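Removed: one protein chain of the complex. Kept in place: all other protein chains.
Entry: chain A
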Amino acid sequence: MTSFLSARGVSKTFGNSASGVLALSNVSLDVREGEFVCLLGASGCGKSTLLNMFAGFIPPSVGELRLRGEPISGIDPRCGMVFQSYALFPWKTVRENVAFGPKMRGAGRRERRDIAERFIEMVGLSGFGDHYPTELSGGMQQRVTLARCLAADPEVLLMDEPFAALDAMTREILQEELGRIHMRSGKTVVFVTHNIDEALIMADRIVVMSPRPGRISAFIGNELPKPRNIDTQLLPSYARMKREVWSHIAGDMAAMRDNN
């Protein structure tokens, strides 16, 4: 079976090849259909670079990325991106933002409205359809971004530290909701984070990445029972998992310190 979403021997150099910075070195990754994968690592490990390559925003210097066996070349709507800074259209209402994907694929007015309502409700924003994004809090804006992405019906959801700018309580609520939406929709998710707890709550599998150059240092399956929520963090198995993940990251940190 060919894998659903894959990166094969991918490297990325920013700047020219002689003096450029090697952001990502020989990364290979296979994501199963419906899987929730977290790319976890400190800043500079290339996790966002990898995500942007899956979206087709930047091309790899070496290697290739594929979705359902087809190479990803250029910006690909099959891989929907949820941006950390929301990237909502400020001149469109919540409903118009969410209906953007359906509009682009030629859906009629009525159909767009129905789709938008469904996803606005899914992210818990019923009644806010006519508001402009600037009238909403950060957490609500991130819900709109998620709804907009889901409404475009991509095959893969790419999420670039989507909750990093939110306060801790809002973050936990949205994590729980995203977990529920993932289970219900069965979408494949690649989620970038630098937060171990977030990775443990969200991921089916954690891909630990290390910096200088950016590379994958470990794959860790996450068997914690679902649905996960705040209580999950009290399980003894959670503490064990967290220690295991941390041991990989701590190893990298120590290596980095020695190099400096």
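In the analysis below, a residue touches a chain if its C-beta (ideal position, glycine included) is under 8 Å from a C-beta of that chain, and two chains touch if they have at least 3 such contacts; residues count from 1.
Following the convention adopted for this analysis, contacts and distances are computed from a predicted model.
Peer 1: The hidden chain: which UniProt name fits, "NADH-quinone oxidoreductase subunit N", "Phenylacetate-CoA oxygenase subunit PaaI", "RNA polymerase sigma factor" or "ABC transporter permease"?
Peer 2: From the choices "NADH-quinone oxidoreductase subunit N", "Phenylacetate-CoA oxygenase subunit PaaI", "RNA polymerase sigma factor" or "ABC transporter permease", the unshown chain carries the UniProt name "ABC transporter permease".
Peer 1: Among the options A:Phe14, A:Phe89, A:Phe219 or A:Trp246, which residue touches the chain absent from this view?
Peer 2: Per the contact definition at the top, the residue touching the missing chain is A:Phe89.
Peer 1: Among A:Thr170, A:Asn195 or A:Gln233, choose the residue that contacts the chain missing from this document, as touch is defined above.
Peer 2: If we include the chain that is not displayed, A:Thr170 is the one touching it.
Peer 1: Which residue among A:Gly41, A:Pro60 or A:Gly101 touches the omitted chain?
Peer 2: A:Gly101
Peer 1: If I consider the whole complex, including the chain that's not displayed, which of A:Gly34, A:Gly63 or A:Gly139 touches that chain?
Peer 2: Of all options in A:Gly34, A:Gly63 or A:Gly139, contact with the hidden chain holds for A:Gly139.
Peer 1: For chain A, enumerate the residues touching the unshown chain of the complex.
Peer 2: Interface with the chain not displayed, on the chain A side: 55, 57, 75, 77, 79-81, 83, 85, 87, 89-92, 100-101, 104-105, 124-125, 128, 131-132, 134-140, 143, 148-149, 152, 166-167, 169-170, 173-174, 176-177.
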